[in-house]
Every structure is written in structure tokens, then in C-alpha cells.
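One protein chain is absent from this view; the other protein chains keep their places.
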Amino acid sequence: MEIKLFGITKDIVGSDIISVPEDVHVGNVRELKSWLYIQYPPLKELSALAIAVEHTYAVDTTLLEKSNEIALIPPVSGG
Amino acid sequence: MEIKLFGITKDIVGSDIISVPEDVHVGNVRELKSWLYIQYPPLKELSALAIAVEHTYAVDTTLLEKSNEIALIPPVSGG
Amino acid sequence: MIKLVTTIDINEAYAELQHAEAGGLSLFIGTVRNHAGGKSGVVQLDFEGYEPMAVKEMEVLAAKAKARWPIKKLVMIHALGAKKVGDPVVIIGTSTAHRKDAFESCEFLIDELKKSVPIWKKEHFDDQTVWVNAHP
Partner (left out) sequence: MIKLVTTIDINEAYAELQHAEAGGLSLFIGTVRNHAGGKSGVVQLDFEGYEPMAVKEMEVLAAKAKARWPIKKLVMIHALGAKKVGDPVVIIGTSTAHRKDAFESCEFLIDELKKSVPIWKKEHFDDQTVWVNAHP
């Protein structure tokens, strides 16, 4: 499973992508966030952190498939 | 005393100016409006009719001097 | 920038509204519609103004807006003469540090312009001409 990164999350991770190892099971958004916060504690300091699945904001219970396009959405600041 | 005309008042009067005869005394806006309504009854049918003195909206009690720039302001419709 | 013109130039208005401390810029552009007062078939409009008074009234409105909102730059431009459907006839713009002030002041200025600035619109339909707002 791959996670696209943008904005400050790219700086925190030091890459524009996170590859979730095969042996880590993250079945929904809540589980993915828990795993991310353990791997990259500075993510917890952000004002907010959303997950997008297939270009749409996901909720904690949204299920994740390996084939989904998944992205971290730190607080937006366009306009 | 001369009165500038705009918009529909020009059509009603058939000119872009009214010359108030020397022997007619109109000392303020109220008196001028009374005289105008007698001379040009269709002016009474307008939604509203304001008088401008020196490029400023005048009130009924505004005094009129022969040297003033005076104009009839029918309902505006700019924009 | 407050003025009466023959042809509205949007780029001129935008250039005038630039200000290093402005983050938001609200522009309102009024154009000629092809229907008016429930009647379709407007083919042309003529705008007539009492020019010195119209400019003076716009300046009064600008002063009121500047007293109420922290406006960096302000534009009020109205076209006079013959206009076709789709032509811009008025452009109002304000630039401010924060966008809410820009929206509010821009809307205030066009609302007030329509109430008090001595400019008159004559609508030419296929079959008649009408001075807008003249009669109840």
C-alpha cells in the first residue's frame, strides 16, 4: 500500500511517498492513522490530518484496499 | 434661472433645459417643484423626482439662487 | 479611480487595485442583459449621465466605504453611451487585506451607486424604448 504525501507531510517524512510494508495490516483509515502516528510522531503535531481515498476525503471507518489511491492531506492553505 | 434636464424629463419637456421666466419667483426647491408640476403635469407621474443644486441632492427647503446650477434628477438607473 | 468612460477596461481596473498589502480583491462587473422587467428582446441600451454630479456622488460613496472598511484601493467606473447585450457597463472593485471586507465594500458600492448616482438607462426593445425605473 502506498501513501502519497503533500505539503508539510512530505517534509516530515522526507519523501513524497510512504510504502506501508506488506506485513502491516491497515484495514481502514483509523488503523492507517494509528500506524502513521507511531512511525512519524511529528504528524501528531499538525493542526489536522485527513486521509483521501480515491481523491475524496475519507472518514475513520473508510475501508482501504491495496489498490486504492491514498493520500495524506495536511491542513490546506490555498486561495 | 435655468434647469438642466436628464433622462425621461428631457423627453417630457422636449428640451434639455427649462428657463424659468424672470417674473416667476421660486425661492426654494419646494416652490420650484410646485411650479414645474403645473407647467409639466407628466412630471407628477414619475416614481420620484429630485432636484440637484450645485451637483448635490437638495431638500425641499434648500434655497435657490439664480446663479446656481440646478438640475432635475428623475429616478436613476445606472449600474 | 473614479470615472465615467465610453468603454470599460477590466485590465485597467485590475491594475489599479493592485496593492502589496492587499490579499483579496473583489470586482463586480455589471453587463447588459437580454431581458429586463420580465420582458425579453433588449437590443440596445443607452446610458446618459449628469457627469460632474455622477462623479461627485461616486466620490461621496467611496468616502463612505473607506470610512467603514479598511480599503487599500478602490475603483468605480461607469460607461456612458450606447451598449449592446453582454457589454460591461459598470465595474466596481475594492482590494483589502482580508477578503470579507472586499466583498462587503464592493457590494455596498454597487448597491449605493444604483440608488443615487445620476445615470439613466434607456432600454431599446424590438418594439419600444423605456427609461428604466422612471414610472412606478
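Just so it is clear, A, B and C label the chains in written order, and each chain counts residues from 1 on its own.
By definition in this document, a contact is a pair of C-beta atoms (placed from the backbone, for glycine too) under 8 Å apart; a residue touches a chain by one contact, two chains touch by 3 or more.
Here the structure is a predicted model, which means the values were calculated and not measured.
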Relative to the complete complex, which of the depicted chains are touched by the chain excluded from display? A, C
Touching the hidden chain in the complete assembly: which of C:Arg33, C:Arg68 or C:His135 does that? C:Arg33
Considering the whole complex, not just the chains shown, which residues of chain A touch the missing one? 4, 6-8, 11, 45-47, 52, 55-57, 71, 73-79
May I ask you to list the residues on chain C that touch the chain which is not drawn? 10-11, 14, 18, 20-35, 85-86, 95, 97, 99-100, 102-103, 106-107, 110
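To be clear about the criterion, only the chains that are shown with their structure count from here on.
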Between chain A and chain C, tell me the centre distance in angstrom, where each centre is the average of that chain's C-alpha atoms. 48
Measuring centre to centre with CA averages, how many angstrom lie between chain B and chain C? 26
Among all residues of chain A, which ones touch two or more of the remaining chains? none
Touching two or more other chains in chain C are residues none
